[in-house]
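Yeah, one chain of the complex is gone here, protein chain that is, but the others are all in their spots.
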Amino acid sequence: QGLTITGTVKESDGNALPGATVQLKGTNRGAQTDVEGAYSLPNVPTSATLVFSFIGKTAQEIVVGNRTTVDVTLADDSKALQEVVVVGYGTQRRQDVTGSIAAISSSEFQRGNIVNPEQLVAGKLAGVSITPPSGQPGGGSQIRIRGGSSLNASNDPLIVIDGVPVDNNGVTGASNALSLINPQDIETFTVLKDASSAAIYGSRAANGVILITTKKGRAGDKTHVSFSTLGSVSYNPKQLPVLSADQFREVVNRLGNANQRALLGSANTNWQDQIFGPALSSDNNLAVTGAYRHIPYRASVGYISQNGTLKTSNFQRVSGSLGLTPRFLNDHLRVDINLKGSIINNRFADQAAIGAAVSFDPTQPVYSGNDKYGGYFEWLDPTTGRPNQLAPRNPLGLLYQRQDRTEVQRSIGNVQLDYRFHFLPELRANLNLGYDISKSTGTNFVPATAGLLFNQGGQNNQSAGSRNNKTLEFYFNYTKDLRSVRSRVDVTAGYSYQDFIRENPSFPSLRSGSIQIDGRPASDTISAAGVAFRTQYTLLGIFGRLNYTFRDRYVLTATLRRDATSRFAPDQRWGTFPSLGVSWSLKDEPFLKDTKALSALKLRLGYGVTGQQDLSNLSNDYPYLPRYTISDPTAQYQFGNTFYRTLRAEGYDANIKWEETQAINAAVDYAFFNGRISGSIDVYRKTTKDLLATIPVAAGSNLTNYILTNVGNLRNTGVEFTINTTPIQREGLNLDVNFNATFNKNEITNLLKVPTPNDPGILVGAISGGTGNTIQIQTVGYPTNTFYVLRQVYNESGVPLEGVYEDRNGDGQITVDDRVRYQTANPRLFLGMTSQLTYRNFSAGFTLRGNFGNYLYNNVRSNNAAYRNVINSLGYLGNASPNVLTTGFVINQYFSDYFVENASFVRMDNLNLGYNFGKVFGNTGALRASLNAQNVFVITKYTGVDPEVANGIDNNLYPRPRIFSLGLNLDF
Amino acid sequence: EKDGDQLTLTTPQPTRLTTSATSVSLTSATATNEALRLSWSPANYGFNAAVNYTVQLDKKGGNFEAPVNLSAGTSTSLSVTGANLNQNLLRLGLAPNNASQVDVRVMAAITRPGNDPSNRVYSAPTTLSVTPYLVLISYPSIYVPGAYQGWAPDKAPAIASVKDNKVYEGYIYFQSPSEFKFTSGRDWNGTNYGAGTANKLSAAGAAGNLSVPSGGYYLIRADLNALTFSATPTTWAVIGAATPKGWDADTPMAFDPATNTWQVTLDLKADEFKFRANSAWDLNFGDGDSKTNVNPDGLLDYNGDNIKVPSAGRYLIRMNLSNPGNYTYSLTKQ
Partner (left out) sequence: SSCVQDLDRTPAFDVTSATVYADPSNYKSVLAKLYAVLAVSGQQGPAGKPDISGIDEGTSNYIRLLWCLQELPTDEAVIGWNDQTIQDFHNLRWTSSDGFITGMYNRIFYLVAASNEFIRETSDEKLASRNITGQAAADARTYRAEARFLRALAYSHAIDLFGSVPFVTEADAPGSFLPRQISRTELFSYVESELKAIENELAASRAAEYGRADRAAAQTLLAKLYLNAQVYTGTARYTDAVTYASRVIQANAYALEPNYLNLFLADNNTSREIIFPVTFDGLRTQTYGGMTFLIHAPVGGSMPVAQFGINGGWGGLRTTKALVNQFPDVTGATDKRALFYTQGQSLEINDITQFTDGYAITKFRNVTSTGRAGSDPSGNFPDTDFPLFRLAEVYLIYAEAVLRGGTGGDAATALTYVNALRARAGAPAITASALTTDFLLGERSRELYWEAKRRTDLIRYGRFTNATYLWPWKGGVKEGRAVEDFRTLYPIPASDLVANPNLKQNPGY
């Protein structure tokens, strides 16, 4: 007889794979792996072949020979993984998909100290640009799918969590909508990139759709407990460049007058060393999966505490989730219940401290030696002895003398009932009831003694916000294989209702202590509460989808959605959003069927129309109504001895309507060598018309000078490549290398009600320095957020000459009219590369990300690199960027193109090492340890501290730290 | 990308200046006409620069250390009226009605927003011969008819209120003791001031006459707010390092009733001097006041800056105080 074979089955990341099947080929004998991935199969002949398989993994066959131990690592099967794809309102077989859908599952997520879900997939998806947050703990990323489609309306994708479309707007006190979801609870992350796949979400799909499904229990599961803990330390790899104390003294002694020289101190303070420091974080999660009687469940709790490298900043989140997936009536009724809750406690550090640290005199001490102003050194006005109002405040004082805290509570939940009709099992009815409720409260306290608000008597303010969003969706689905005509139909029709309420009560602005200065009256209130804010909008939709497959290789998908929004007038309310997609699997044609090297080849073509009505960043859900708003108590007008709160007529556009994006997509999906090389190439063009843009209105014709109206067109054109390879796939050794690239070109093609060749454009991109200065412009024929600058002239040694610019229009004067449109913040090309290596119990991987052709306005330099920053007539000294030693600029040259720098970069987001200890604690659990580094290095020519800034203006960004973390996963 | 087409400033060749005349004699009659036209070649900085041009005038040999600047903007020529040129020549301190040499050049500079010009390039200077004229200002005045001139207000000397504050002064030569009055106009129909009680002025018709006790050159002051008046006899001299006696002693001047001027001829060094009365500093004249940014203009200023003698030599110095508020002097090399 044969031997007893034992072994362990692992995933490519080194994790044990429980529940994998080990089968003796050609028989029905087999075994399943246990919670540690171990199996044991008795009586195996030496000539036998074992087949190892698991859903979503490439099966492996191994000849036993005379071994008794066979360990196997099962690689992800990109084809198999995508067997079933989450799409809007249901799932589809991968082979039936006609649109551009990118899916990524938990095993491929980025690792490390990750707080927000979108960071899990940064760099992993072609066409999806995720700009990571600044160093602020809990910070959210900016997500752009195939470039932004809008100018003033939202450019954020729609996010649907377990079937509930959630509110895109950040909750007061939380960085973005996703920050309340624990990344550890996420199973898959699916992006609907093109219009043919997204159009089923109609009015909200113009910027793409992200579908998130969370982990669930499975029927028949044994109780499985998983605990993970991660401890991290983060520090800033780079400091913002400033003059050292000695360089600073030299400048003051060289250029200052006697009064200014007398202001020099004797200390040598590195203010950035004072405000920044290494920070510790921890992230702990416990999840239990199993089945209670016949109810599969998954319950998890998580606790994360993250400190920022900027002292006093802290983020804590407690999250919990419960998923129940019972099946009734012989599986005819499937119930999905998802409840998620989280509580976030944030302490926001005053980020003004960063700018203050950059500009504070390095020769001054941190502490004054007396107890005024909290003991911190402050620049004082010699005539009053009080803090000089124009000078920067002590950077450390800014941090420790402000307590800006918020607590956010949020719960998202839904119940989904899916009933397969007994008399017609091809027909399902699905009802989804969901909610998304959040509440935040905050306090912002500054003691009256603080230099920061000394003249005001400190601050003791409250804030609050809440939102209450409800969803009801219902659809029928009919799926049938019509074998006689070698066809399959999948038809869905449904209805959607969503209601969104946002509220912000108004609080008075209070002092933290009564003050009496210069005989001015004392009082505790700075200003009375203003008008509270409440807004509500409602969306209705009906939708249908037909998916028709012929001979398993010709697929047609058509969708149609009609949507209505309360944001527009009854006549403009309804919009129609159709789409059509076709695909052709060439591989299944007879002429390719036998081509062994080619494992898949599919052509896709899609067209769709999506809409945009999300005006939430413009804080007005009633743009078509003639409204009057009442003024706050601080903006009254005096008649006689009475002050009147005023009623203002608001500008409005009675005819405002949807912004519409038409998109076409053509693509090839391919796979070679059994899927060891696979990927796709997509070409797209998105054209947005009736752009919702805020533009100047003809003076006198409306009750405002800028109105939000449908004007103009915007175009995004691009190409995406994805290549996933498995160069090495051997027993105990596996290497995956994935690469993606996206070219995107963005252009405003019209921005005027009445086109004219002399369009001056719309100034955007506020910068620091002066008041009201802007550096970017929206103009027809140019990409969005193009820099608008004067052309710097240099001397023969290449040094920029202060105030010397090209006189573009030749009028002998340098004015706004000489500014030119020069480069943009949008990258022309962005790349992502990830690799994962598994060797026995070891695993290692990295993620690289690069942006090319993107430019940044170095506002840190433009605002600090001038001698005027050091020497002024305002009674204090300030530090400057060492760049001033090169340029010699005396006065800030804000509009010089010298400060627009190429910010192309390559960043290693993540480097991870793992080791699987296997069974521990007397074989009751499995232990895996990991070591991660995040933000490992950045290669760039950009001179500032970090080349990646979302809107193209680098102004004292909270530096992204480098993070090292050690994690342990324990499974029982 | 930026490195590829970086704009570089190259210092241009000096521009070439041409003038419409080499000798200009100015008069008040032709003040509004074009007196001089200057034109020059443009400056090429190697890129599309915002070049502004400034014409500079300075005394010959002054090396443009304290020039008068005439902005031409972006134009490559400048037309100057007689009045404008005259004003600027006087600001240079040239003596009116005398031919002087001035150096002229044009400066090209790149304008910088809200800042001083930079990257200046100058043309070679050209020397012009110019003759400015004196610009007299007529201040609010009252008149001093008296026995010494036949009690004729229409021909009487005036005293003026330079600050228009009803405080008047002027210098009047009385050959002998004389009575006089003040009139507000050039006839007796306005307000007439005579002697009131307590040494005050009175506008009453019956008021008696005012008087000077002896002949002489008097500083007459009248304050119609306070109704006070004074008559101070003066004799004038020059003093200063430029004079033979230095700053230690006066060199007296002589009054010439025919021209109503004080005169002296003497050897002067290339140094400074002032005019003073009665061998004291209570009444003294210089020209210009650097503290209040008044340039020397040929008009004397009380307590003004020292007057500079351009070069050593024998000079006729003349001082004319007969035009109230417009006190002038001249230096004529003998």
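Should a chain be cited, it is by its letter among A and B, assigned in written order, with residues numbered from 1 in that chain.
Please note the rule applied: contacts are C-beta pairs under 8 Å (C-beta built on N, C-alpha and C of every residue); 3 or more make two chains touch, one makes a residue touch a chain.
Values in this document were obtained by computation on a predicted structure and should not be read as measured data.
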Statement: Considering the complete complex, of A:275, A:304 or A:515, the missing chain is touched by A:515
- request: From the listed residues A:63, A:255, A:424 or A:531, report the one that touches the chain absent from this view.
  value: A:531
Message: Using the document's definition of touch, tell me which of A:637, A:921 or A:937 contacts the absent chain.
response: A:637
Message: Among A:2, A:544, A:578 or A:769, exactly one should touch the missing chain; which is it?
response: A:769
Field: Options B:165, B:259 or B:279, residue touching the unrepresented chain
entry: B:165
Those residues of chain B which, in the complete complex, touch the missing chain: 54, 69, 71, 73, 84, 111, 113-114, 116-117, 140, 163-166, 184, 225, 292-293
Residues belonging to chain A that touch the chain removed from view: 381-384, 386, 388-390, 455-457, 497, 499, 511, 515-523, 526-527, 530-538, 540, 564-566, 570, 573, 621-622, 625-655, 694-707, 709, 752-754, 756, 758-760, 762-763, 769-773, 813, 815-817, 868, 873-874, 891-892, 894
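Throughout what follows, only the chains that are shown with their structure count from here on.
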- prompt: Residues of chain B touching chain A in their complex?
  reply: 1-2, 6-10, 47-52, 73-74, 110-115, 118-119
- prompt: Across the complex, what residues on chain A touch chain B?
  reply: 791-796, 798, 801-808, 810-815, 818, 823, 891, 897, 900, 902
